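Of the protein chains in this complex, all but one are displayed in their positions.
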Amino acid sequence: MKRRRLRGVRVHPLALVESGTIGRGTRVWAFAHVMPGARIGSRCNIGEHCFIESGAVVGDDVTVKNGVALWDGVTVADGAFLGPYAVFTNDARPRSDPRYKTPREKFLPTRVGRGATVGANATVVCGMRIGEWAFVGAGAVVTRDVPPHAIVVGNPARRIGFVCRCTRPIRTRRACACGALYRIQGGKVETVRPPGDRARR
Amino acid sequence: MKRRRLRGVRVHPLALVESGTIGRGTRVWAFAHVMPGARIGSRCNIGEHCFIESGAVVGDDVTVKNGVALWDGVTVADGAFLGPYAVFTNDARPRSDPRYKTPREKFLPTRVGRGATVGANATVVCGMRIGEWAFVGAGAVVTRDVPPHAIVVGNPARRIGFVCRCTRPIRTRRACACGALYRIQGGKVETVRPPGDRARR
Partner (left out) sequence: MKRRRLRGVRVHPLALVESGTIGRGTRVWAFAHVMPGARIGSRCNIGEHCFIESGAVVGDDVTVKNGVALWDGVTVADGAFLGPYAVFTNDARPRSDPRYKTPREKFLPTRVGRGATVGANATVVCGMRIGEWAFVGAGAVVTRDVPPHAIVVGNPARRIGFVCRCTRPIRTRRACACGALYRIQGGKVETVRPPGDRARR
């Protein structure tokens, strides 16, 4: 256990930060643990009781709410939101008996795309990709890739529509109230025009 | 970080209590954090790894089992039970990208009614009201209001019946084994006679 002091990083006195790779403006709250070798960007918020394992990668402007554990193999892109107690994994078929343990090289990566949201208490099985600006509803259990802008809910998670960066539903042939315009073709969302400067709800 | 010492409140040496508003007889266990401005009543039990945010309000005789985070905007009435790792929220459409963040004034409140139970690992999306003596089953994902005495399960949570304060199913025109009598009219439970003094199971 070797505590690190990093310039411009606010670490709660009851947190444990052992990584030397955390960007400026990032805050780490009480009872959280960032292991050596974990990488976290700038202006992030790492909530209480979080655990960021060696090998996990977190971009800039990411919110990691309380109680989230990010394992080696999990990559979270810029601007993503991980709700409280969202749960990730890196072993698809875990056993603990030494004879049947998954060798580490067969662990599967998980990627949360830019700007995406993973709702409170959602479960993301490993090997999945959560697309850019996707929205995983609270309590959803993600067992398949989530396309960009898709909103998924339930157990197992199923797509119920597409949402704008501002989280409003995307409608075909109509601009979003925030100004953005999308085209949906073949089940895929294409951004025709991003939201304007006044996208805040 | 400013630790508070409160008369009649038992705080584990590894907990962090910064609030000055906690009632007598309340216990706070290890690795839990009660922020300044959080309000907690008397004779409560705040389990390990809990987080009670500034602005959260907890009544008397409330049990908050391990790993529960209560946010600003969450109100828990007297006698409610929050099971281990039950998850609450206060932002219905969270994004982390600074351009699309929900402004704080649009956060939604959640209310857990008197005597209600929120089961283990249940998820309660914000803006919901859990009625008095309602019972949210373990692992349920609450996306709609739960009426008083209703028992809900599943993802999304659906009502499967009504339960007495003593948790036995309510039957129409028959007194509960605990002595209580209810009337169900228009999908609502009306208490004709509360349980007697010997309601313990």
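All chains are identified by letter, namely A and B, in their written order; residue positions are counted from 1 within each chain.
What we mean here is this: a contact is a pair of C-beta atoms (placed from the backbone, for glycine too) under 8 Å apart; a residue touches a chain by one contact, two chains touch by 3 or more.
Bear in mind that the values here come from a model prediction, so they are computed numbers and not experimental data.
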| item | value |
| --- | --- |
| Chain not shown: contacting residue from A:T26, A:T89, A:T117 or A:T167 | A:T89 |
| Residues of subunit B in contact with the chain not shown | 12-14, 30-31, 45, 48-49, 61-63, 65-67, 78-81, 83-85, 115, 117, 119-121, 135, 138-141, 153-155, 165-167, 195, 197, 199-201 |
| Interface with the undisplayed chain - residues on subunit A | 1, 16, 31, 33, 49, 51, 67, 69, 85, 87-89, 93-103, 106, 121, 123, 125, 141, 143, 155-156 |
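Just so we're on the same page, only the chains that are shown with their structure count from here on.
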| item | value |
| --- | --- |
| Between subunit B and subunit A, distance of the C-alpha-averaged centres to the nearest whole Å | 27 |
